[in-house]
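A single protein chain has been omitted; all remaining protein chains appear in their positions.
This part shows chain A:
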C-alpha cells in the first residue's frame, strides 16, 4: 500500500480547507437548501413527472423482461423448451383429473380446448400476481443500488408473463386446431381480450408489489388465495351450466369475476361451440372496465409509496 499521501491528496479542484466567510454564513440549513435549489432527499415525484420518468425507462423495462425470460431456464438442460412444456404439462394434468377422472366434461363440446384455454388464461393472471408479490422484495439489490421508478419492476415482470403467454398461445392454437376448430374472423378478438387482460394483470401486480413489499407473509398466503380464485373462475367447468339453477346474485358474482370474464372472452374467440348466448351480459364492458379501474388504480396505489420501497 503506498504512503505517498502528501503529494496525491491535494487534487487540483480541492476547495480551500478553512471555509472563507461568505454571504451564506447566517443562513439556516433550510434557507441554504432553498437558495441553491436543493430538494429533500428521497421525496416522491408528482404523478405526471413519475410517468414521464417511467416512460424514459421503457428500454430498461423491455430489456429487463427479456433478460429475465432468457435467464429463467438456463439451469435446466432443456432450456427454453420449458416455455412450451410447462403449459402443456399443466393442461395434461388438469385434463387427466377433471376430464377423465372426475368427468366435469359432461355437456361441454370440445372439452379439451375449453379446459386448456381456461388453464392458460388463468395462469397468465396467476403468475402475474405471484411475480408482483415478489417484484420489490425479490429485486432489493437492484432497487437499493440504482435509482429508477420502482414501477418498472412489476411492469417488466408482467411483460415477461405476457411473453410467456404468447408462447402458450401457440400451443393453445395448435391444440384448438387439432380438436377440429376452424380459424375464422372471430379469432381476431383474441387481441383485445388479451390486451385488456394484460392491463388488468399489470394493475394487479402493482397492487401486490406494494402489499408484498410491506407484508412479507403474503408470499406464503397467495398460492391459497389464487387456488380458491381459480376454482371459482370456471377454469374446468362451465359457469353457465353450473349456475343454471343458482340464485341470481350468485350468477352475477361469478360472471363479473375478472378472471372468468377474460377466460370467457378467449373461449368465445377460439371455440365455435361457445356462442355469444353463453357469454354473460356486458362482457366486453366489464373486460375494459376491470382493465381501466385496476390498471389505473394499481398504478396510483403503487406510486403513493414510491419513496418507501427498498427501505428498512
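As a working rule, contacts are C-beta pairs under 8 Å (C-beta built on N, C-alpha and C of every residue); 3 or more make two chains touch, one makes a residue touch a chain; residues count from 1.
The definition used in the following text is that contacts and distances are computed from a predicted model.
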{"item": "Absent chain [UniProt protein name; select from \"ABC transporter ATP-binding protein\", \"NADH-quinone oxidoreductase subunit E\", \"Potassium-transporting ATPase KdpC subunit\" or \"Fe-S cluster assembly protein SufD\"]", "value": "\"ABC transporter ATP-binding protein\""}
{"item": "Residue of A:144, A:227 or A:282 touching the missing chain in the full complex", "value": "A:144"}
{"item": "Selected from A:39, A:245 or A:277 as touching the chain missing from the view", "value": "A:39"}
{"item": "Contacts of chain A with the absent chain, listed as residue ranges", "value": "1-5, 8-15, 17, 19-20, 22-24, 29-30, 32-33, 36-43, 56-57, 59-60, 63-64, 67-68, 71, 74, 141-142, 144-148, 152, 307-308, 310-312"}
